[in-house]
Structure formats: C-alpha cells, structure tokens
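For this view, one protein chain was removed and the others were kept in their places.
The letters A, B and C name the chains in turn, as written, and every chain counts its residues from 1.
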Amino acid sequence: MALRDRDMTIGDALDRNHVSRRAFAKFCMAAASAMALPPMVGKAMAEQLRVARRPSVIYLSFQECTGCLESLTRSFTPSIEGLIFDVVSLDYNDTLMAASGAAAEEARATAIKENYGKYLVIVDGSVPMGDGGIYSCAGGRSAVDVLRETAKGAAAIVCVGTCSSFGGIPYADPNPTGALPVSDIIGNRPIINISGCPPIPEVITGTLLQYAARGTLPDLDAQRRPTAFFGNSIHDRCYRRPFYDQGKFAKSFDDEGARNGWCLYELGCKGPTTYNACATVKWNGGTSFPIESGHGCIGCSEPGFWDKGSLYAPLSAARWGKAGEATSMESLELVAGGAIVGAAVGAGAALLGRHRQNQLIGGNEPAAGVARAPGAGPEVTHRQEK
Amino acid sequence: MNSPPTADLAPTPAARVQGAMRGFARELGALSAFRLDSCIHCGICADACHFYIATEDPQYTPIWKVEPFKQAYKRESSAFAPLVRLFGLKREVTAEQLGDWQHLLFDSCNLCGRCSLICPMGIDVAALIEQARHAMFEAGLAPPELYERAALQSRTGQPEASTEPYRDQLLAIGREHGVVIPLDLAEAEVMLCVPRTDIEHYPDAVAALARVMTHLGVRCTFRSDGLIAENYGYFAGGRDWQREISLRLIEQAVACKAKTLLVPECGHAYTALRWEAADLYGKPLPFEVRHVTEYLGEQLQAGRLKLKKADTGKVTFHDPCQLVRKGGVTNAPRELMQAMGLSVSELQNHGGFAFCCGGGGGVIDLKGAAPLRYRAMAAKLREVDDTGAQAFLTSCSDCRRTFDDAREHFRWDKTPHSLLEWVAAQLAGPQKSQP
Amino acid sequence: MSEVANIGVPTQLGAAPAADSQGLGAGVAAVAYEIAHLLERLVAHGECGAIDLRSLPMTIADRLRLQEFLGSGEVRAEISADGPSVVRETAIPGVWWSEHRNAHAELIAEVIEVCPVPEILVLSKEELATGSSSLRERIATLRAAHES
Partner (left out) sequence: MDLLGFARGTGLKVALVVFCFGVAWRLVAVALLKYKRNFNEPRRSVAHSALGGLLTMGSRSWPHAEFIPRTGAGEALGYSYHIGLFLIVLAFAPHIALFRSLTGFSWPALPSSVITIISVLTLTLFLAVLFRRVTNGVMRLLSNFDDYFSWFITASVIVTGLAATAHFGARYETLLGLHVLSFDALLIWFPFGKLMHAFYLLPSRAFNGYLLARKGAPS
C-alpha cells in the first residue's frame, strides 16, 4: 500500500489487514457492550471509525508499576492488537516498542514533529517533582521534563491509572518523591483521567476508541473522568445492592453473610463512594469484579484512596489519625480528655456561679432592703385580666 | 386590710432588680438549676394549669411564669453564664419585666403543683414558681394583700388586726359550742393550732376539732403564742417572715413537749409546717407534723377513732392540692368517708390530679385576681355539679372559703362542708374525758 | 450512560429472593416491556433499536426465562467473521436474538435487536461493489486459467 501510516483512515487500515466489515461491526458492537454503551452507539461508532484518521499515540511511563499497561494489554474487546494495528498508531511506548535507546527517543521526537497538535499523549504513572524530579529519569531526562516537552503539541492527554490521574500510591502520605498528578503540572492541555489501580482495560481502550471515532473529548466528570465509565458508583450498579437495601450484611469474610453473597459494606466496601465501571464492564473479559469475588471495593479509582483510612473500615466509621489507624483507644483518650477538661471548666463555672450567687445575695441587704423596710411597702398595680 | 403603708419611698427600679436577684440567688441550688436547665419549651405544662385551660392565654403557661428567673439563671449561674454575659445572649432582668410578672406569679398561680405532674421532663414547675415568689418578695413585688398580712403576722402572730384577740375568740367559740378548748397547757401530747379562716368564718370547724380530740382522749393544747395555722409569709414569698411565723408554732410545740403538731384543715399551713418548716428551722423538728385528716385517718386505722354511719347518700370530695398532690395524703379522707358509710362519687379529676379550687397560694385574698380566679374555677364547679352528689366535702378551710365565695358569685347551689365537722358529727360511743 | 443501563433491574444472586416462578421475574418483565416499546417505535417511525443483554445483570435463570418467553422463529443465521456469530429470529417478528463470539469462541456481545433484518446481515453499497469487482476478478482468473 502506498499510504503512509499517519495518512490512513481506520477503514484503510482495516482493509489493509483484511478485516471484514462484519468483523469490524462485531468488534464495535462488542466494544460498546463491553463499555456498557447502548448497542446503537456501537453501530454508529463503526461507521464513524471507518472514515476517521488513526491518531498518533505517544505513551509515556513515569513513576508507575506497569500494572496499568499490564491491564491494557489484557483488553478483550477491543483487543490491544486490534487497537494498536487498526485504530491508533502507537508511535512510542518504551515497554512495548521494539526500538530502544536513542532510536526510541527519536521515534517520539518524530511523532511529535509530524503530528504536532494532533497526537494523543497517554501518561501512566505520577510525576515526581521532589529534588528536581530525579526520582524518575529515562535517557538522562526527568519525567517532568519529558512530560512538558511532549504535552506541548498534544491534542489531549489521557492519564491512565490513578497515579497519573490523582497521584496514586506514590502521592500517598508522606509522598517522599513529591509526586504529582499530571493535571497539577500541565494546565493548558485537555486532560482525560482514566483512574483505577489499575483502570479497567476496556475503559482505557474504549475511551481511546471513542476518541478515535469522534475526534473530540468525551463528557467528563468533575475529576475529568469520562462519565460514560465513571458516571455511576460501584454501589449503584452493584448486583449485591438489594442486600444493602434489605440490611443484609456480611460481618466477616467467612461468615454466613459472606457465603450468601450479602453486601460487604460493613467489611469496608468503598463502593458507595467509588465511581468506576467495575460492576458493569467487569474484569477479565466480563468475568467478574472484586465484589463478585467476595472482597469489598477498595475505592482505587478515587483521589487519595490510599489515605482514606483502613480498606476494611466501613464507610460510615469514624476515621482517626492516619491511614489505617482506626483505633478506638485513641478516640477513648481524646473523649476522656475532653470530658476531664470539660469537668474542670464546669467546676470553674460552678465556682464562678456560686461566687456570683454570693455577690447577688450580697452583704448590703439593708441598703437594698426593699422588703424588710417597714416603710417601703410594695408598690402594687394589679393588672386586670382582660 | 390594716393601716395603709406609710410608703414615701417606693423602691427604685435598680433596687427592685437587685432585690429580685438577691432573692433568686438565695434560693438557687443545684436542684433548681437542674430544673431550669431541663425545660425543652414543649408547653405541655400549660395543659395542666386551670388558668391556662380557662383562658387559653399563653402567658399563663406555668413555666413562662418563671421566665425572668430562667433568664437570670442563664445569665448569672448557669454553666455558660460568663459567656452569656459576655455576648449578651440573655438580657438582664428589668424592673418593668418583674412588674409584669407579678400578675403571673401571684394572681394566676395557686402553687397547686398540677403542672409538676405533667411535665415530661419531670420538672417541678410549682417549686420553681415558689422560689420565684421569694425573689418577687425581695423585689418588693409581693401583692399588698399578702405582704401586709405577712408583715403583721410575723410581727404580732396575727395576720390581721382584730378587735378581740384570736385567743379570746377561740375561747368564745368553745363557750358557744359547749366544747372544752384546752389552752396553754404546760405539757401535751398534741399541740393544736387553728386557721384564722375558721375563727372568722367556720367556728363549727374549730369546735369540731376540739370535740374530736376530746373523743380521742389525747392530751392536747392550743398555745396562745402559737395559735394561728396560716403562714402569710409562705404566700407572700417572704422567706424570713415565713420562718418567723413557723418558728412561733415550733417554739410553742417544743415548749409543751408535744409529740405531734396537728395542722387543722388548712392546706398551705400543712405544706409550710410539714415540708418547709424544718428546713427553715435548720434541723429536724423534735415532733411530727400531721394534718388533722391524716391524723384522723391514722387514728381510724389504729381503731381509736370510732365513727357512726351517716345516712347521707352520695357525697363528693375536693382534694386540697397541698394535702394530696403536694402532701401525699390521698387515702385518709377516703377512709374516713368510708368509715362514715358515705358513698363517694369522685370528681372527674380527683386525688393527685384534682384541679385547685382557685383560691390557693393566697389568691383568694387578692382582690384584683378575682375575675381571673372565677374563670379558672368554673370548670371545677362544673365537675362538682357533674357528680350529682348531694353533699360536697373538703378538708381545707381556704378551699371552703373559695367555694363559698363562688357560691355567692355564681349563685352556685352547692355548699362546701368540712370533713372534720362531719367526722365530729359521727363520733360513736362515749367521749373519753381528757386526762 | 445508556438509557437501557439505567433501567432499574434488580440484580439477584444466590440466596436472593426468587422471582415468581410462574410469571416473569421483575427483571425479565422489564426487558419484555422495553422490547415491546422498541417494536412499537419501529412500527411507528421505522427506527431500529437494540438491547445489550450483557449490560443487564440477569441471572442465568432469567435469561432462559426470557428466551422461553420470546420463543424461536424461522430464521437462524450463522456468521463467521473473526469468530462465530449466530443471529436467531424469535417468535416475535422483528425481534432478533444475536450472539457474537470472538476467535476464541468467547461471548463478546449478546444483543436483542428490534429491526426488520439485523444490520450485520445487510451489505452496504461499497461491499456490493467490492463483491461485483471481486467476482469479475475471479471470472477473469478462471478464463485465464482456461485459456492457458
């Protein structure tokens, strides 16, 4: 084929790879289904994608564990192969690409130059800002440096995972590397956060697919997450929700309630405050999700989830001190301390009250002797009752 | 009313407030503070009060009657008093406010204690009102009818001047009724006293008391220096005067080594002597205090009092508040009536829940309070009518006087009778002579 | 989010209260109503509709009950495109039940389609053109082979 990769439409790419229309329609329908979008959206998407251009994608990995990429590569529908070969042009990813060293960096520079203003940047991992950004360097350049350079010509930045979206685990107290989410560093580019630790693979690929189809940013929530996937809480869409409503709760991980599949609220499930598509899209090709496997949601797609107290403390429980310390001892001490100080202040108030009382009783009774002075009879004007 | 006050100096507003605060402070303790703090403003006490029920006027809500003192408490001695003063959260009580409250604390409260039984928070509202009266007294705001009588009684022992001393009137009653009036015996088992209401209005009741005591054969005596049962100091809120008046009786009872001080048919005298005198005395009394109804009930139980059956049909009984609700003497009058073979048709509200006659707490003596009092007592009269009883008994001469007054005012066809007089009339067997 | 996804279908598992075994469960009934609604729209405005069954948290029993309820019709099409797909007509004309599997035969989409013919069976003009030219090519190839 004479067409250069970046000039190809997705339809061209499909034809080149001998993907039939039916196969592609099926692919889009499955993608829509995986993303819990209406089937008609899948049909529309198939049409839009055929004529859309394949966007160039630069995938940057910073302070991360590669879990997000591991997740992404396990996307069933659309599969990562389908995505990379058909829908996007993945021009840089230091983990997946065959090139290395200077050649790899060259690929990035070329992608930036050739697609300036049109390419998509995917960021995986938080950006350490402490000590000049030395905690994450590649090719002698710090993460923040590479991010700033790459972000400049980006059409949009897609933050994959809670680390790049909200700081994630590196950001957790005490944050020794001074890690920041991308949105705290780049202020002038559109940002899409696909949070989760890791994010659901279909949510990553689905968002990219939608972006490829429409060429515009999807609807985002206040945390800049696509509402299509982050619009509902886990709790809202949870198949165990009826048990919550009925007040049936597992009290431990091996009790009757747990075996009966009752609600895990009391075991610390963060479903009610966590927005993600786990309960609908599920994991491993729609096999299951944590709650279905008997473990409460840990809220990994929410900002600061690591610092919100014990993963096993119920949402309504009091939270004392730092993460994970739900000690009633501390609360007892505080409360007792408050009560003791209160009692002391109360005793003071009582003394003051008594003093005041004695002052009012006074030693000057004769001077105020209204009642006792025989001459000073009471002045009485009876009000007549109406 | 005796000589008009020679007042040339009405107390200044500041002195009034100072006086009220002094009276308030003298009374305030943990218990009353607790009560003042507990009120949740539910207004339920209004529904116990006959003044509110008759008028539906919110100002007669019992707890509202102590509002200035609630205010003073919050300002002066509550837990947050310094903050309340600092931020001016409660205004200082003013003389004008106190003046307005005179009507609420005296004219429209019989200290009957019905509100103390309804309060869901368990506040003894009547106790607070009694304390508020003390403060009003100190502010010079006790009504003159009560103030004058209290002043005179504390000075002379007699709440009103009389042409003939009460002592002589008492002896005269004895002569007229042909009963022995034991007077000024050096020693006696029981010391007697007499309501001046009975001397002036109900001499039969005085004679009945003597007759019953003679029947019982108990060595008893009146004492010239401690003759009058009433305590106007209690009504007026003059704590010191109340004490002085009580002390006369206490001293006389101590002097004649009485084992029992017998309070005649007078409700508030019973409260003053039975429940308050010892506290004013500062130590337990060396004798017991009994209301004559209570005493006769005890004698009946002990088999010393023998009564003939009366041939009257249905009677009804008005429970004096101070005797029953505030005094705990509920069964004795009923036992006595039963012993006389009377069939008692109870009032709709009876026992501890009876409505006050409307005259208690000194209100019967307040001229200006009469119109309101008549409105408040109308329901009570209806209750009496509704029983269909042929006779209407009570055991408090102030209640009796109030009903008698209503008889004239309303042209009511019922006459209140004294339970004591009925008992005296039904004494069985030969009278033992007094040793 | 999808309207369909917002249908309040209670999800039940394990010890959850069982639906009335005689009638349709509440969840199944809701799907039935939704299908009826789509079918009415198709009749009135010619608009096709579809329901993604995987987005509805139905139990296996629910699914079987729905299948039984809709019955089976005359057409059954098998498609082999990047994995097998089956499109079945139900006893209700215009209501199709489609199952799509990937190359590993894993179910990737299960959809109830309300339309005259499911779109996946219909060919576009471009495809017809491609077909036409590819047939010509084949004839040419055949002739060339014959001639040689």
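The criterion applied here is as follows: contacts are C-beta pairs under 8 Å (C-beta built on N, C-alpha and C of every residue); 3 or more make two chains touch, one makes a residue touch a chain.
Here the structure is a predicted model, which means the values were calculated and not measured.
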| item | value |
| --- | --- |
| Contact set of the excluded chain (shown chains only) | A, B |
| Absent-chain contact - pick from B:M21, B:A48, B:L105 or B:C220 | B:A48 |
| Where the unshown chain meets chain B, residue by residue | 28-31, 33-35, 37-38, 40-44, 46-48, 52-53, 56, 58-59, 61, 63-64, 77-80, 116-124, 274-279, 281-285, 288-289, 324-330, 349, 351-353 |
| Absent chain, residues of chain A that touch it | 233, 235-236, 244-249, 265-266, 272-273, 275, 303-304, 307-309, 313-320, 326, 328, 331, 334-343, 345-347, 349-351, 353-354, 357 |
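What we mean here is this: only the chains that are shown with their structure count from here on.
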| item | value |
| --- | --- |
| Chain contact topology (line, ring, star, complete or other) | line |
| Distance between chain centroids, defined by C-alpha means - chain A, chain C (Å) | 35 |
| Chain A and chain B: spacing of chain centres that average the CA atoms, whole Å | 75 |
| Whole-Å gap separating chain B and chain C, where each centre is the average of the chain's CA atoms | 94 |
| Complex interface listing, chain A residues touching chain B | 346, 349-350, 352-354, 356-362, 365, 368, 370-372, 374-386 |
| List of chain B residues in touch with chain A within their complex | 5-11, 15-16, 18-19, 21-22, 24-26, 28, 55, 57, 76-82, 99-100, 102-103, 107-108, 137-144, 147-148, 151, 238, 240, 366-369, 371-372, 375 |
| In the complex, chain A residues that touch chain C | 19-23, 25-27, 29-30, 32-34, 36-43, 76-77, 79, 227-228, 231-232, 237-243, 260-261, 280, 285-286 |
